[in-house]
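Take a look at chain A:
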Amino acid sequence: MLSKIVRTVANQLILFILIFGLYVIAHGQITPGGGFQGGAVIVSGVVMLLVAFSSKELKKSLRERVLSIMESTGALIFIILAFVGIGTAFFYNLLVGTPIFGHIPPIGPNPGDIWTGGVVPLMNLAVGIKVVAGLSAVVLALALFSSGEEVEE
Partner candidate 1 sequence: MKFILGSGYTFWNPLIWIIVFLVVMVMVYFFRRRGQKGYKKGTDQARIFLCGEEVPEAEQRHIRVGNIYWGFFETLKEYYNFILKPHTGIINDYILWFVVAIAITVIILLIAGLAK
Partner candidate 2 sequence: MEHIPLNFPFLAAALLVGISFYIIIFKKNLIKLIMGIAMMASGVNLFLVALGYRAGGNAPIYTDVPEGPMVLPVPQALTLTSIVINVAVLALMLTIVIRIYRHTGSLDSEKSRKLKG
């Protein structure tokens, strides 16, 4: 556990990291971002907390069970969204043209419309949930390993 200054600053900073990560996830369909990148940004915040507090402290709030549920749910949402279009083909983008994320962007340079992409933004969100849970579990497990502990079973 590091000093009180570091812990306080980390506590404040995590909010900004979270917002930035969510921004990257939400703009995945029009910028070079997406579920994995945004999730990785959020997990960098988790790593910061891991350094500021110890892995034992963090283990109390980041439960392995919760992470496991989050990860499976994220992956399941992704697969269900892919299954939604199976009437025509797997991964078929059913939402294009509908009121939900349904705008069709013009070809060529454009100002960028976030309300596009059909199921892609939703899939990005699902991947984001999965990556946040999965990578946090990985860094937490490695940190606990190196301090000689086991992840709870």
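The candidate set was assembled so that all candidates are chains of the complex that A comes from, given by their letters.
Here is the rule we go by: a contact is a pair of C-beta atoms (placed from the backbone, for glycine too) under 8 Å apart; a residue touches a chain by one contact, two chains touch by 3 or more; residues count from 1.
Given the structure is predicted, the values throughout are model-derived calculations rather than measurements.
Put simply, of 1 or 2, the chain that touches chain A in this complex is 2. Within the complex, the chain A residues that touch candidate 2 are 30-32, 36, 105, 108-112, 135, 138, 141-142, 145-146.
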